[in-house]
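The complex is shown incomplete by one protein chain, all other protein chains being positioned as in the whole.
Let's look at subunit A:
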């Protein structure tokens, strides 16, 4: 079995988000980049499915050379080898196209991503890869089992879940519940240095979107404190003042 896991290089979850160049660019100064937390979940499940010599896990990242520490981290977690498509990831459409182009040749049984990246929160790449390859995609899964030919997936829906089966190649985006993120071991970290990481040139594709401006949300007002003994007053305030109940 061959599994391809897509890895996004994202700002650490505690990063204070600021912008430069008249709010047109994300300010990377002093920011630590990490493996997108959802991608770690996808990667952990891929490693579990391949454990005991049942298969191999390749991680793929679309990014410039600065993303290599993130790719090495994925190798330390347990991926067998890595691919970097050498380009700044312009947007999800571009990224998905690059991944699909690479995957066309690789004969992967499944392609896994995280449910979304924590920077652009697009939740787009998995389904777009499915679209470019014209294979099924199942988005926001909570569970993934595979018997060698058929995958059984649980997909989140509003107020419940849906069980879906897919036979043949597919793409899925993973959310919490699919697997617990794996912590790299010292051995993993050591061996990551010598695992193969190939760099592939990007393919041209038309541009469909452009982020023209970032904005930060307006600061919220100050909190109105209600003494605990008068907690009941909250209800009337929510009714008469905030008008939300």
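Please note the rule applied: a residue touches a chain if its C-beta (ideal position, glycine included) is under 8 Å from a C-beta of that chain, and two chains touch if they have at least 3 such contacts; residues count from 1.
One rule holds for everything that comes next: contacts and distances are computed from a predicted model.
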Considering only the chain that is not displayed, what protein name does its UniProt record carry among "Electron transfer flavoprotein subunit alpha", "Sugar ABC transporter permease", "Acyl-CoA dehydrogenase" or "Transketolase"? "Electron transfer flavoprotein subunit alpha"
In the whole complex, of A:30, A:160 or A:204, the residue touching the missing chain would be A:160
Option from A:22, A:105, A:147 or A:206 whose C-beta touches the chain left out: A:206
If the missing chain were put back, which residues of subunit A would it touch? 11, 13-14, 16-17, 19, 26, 37-38, 92-93, 96, 118-128, 130-132, 134-140, 142, 152, 155-168, 170, 173, 175-177, 206-217, 220-221, 223-228, 231-239, 242, 244-245
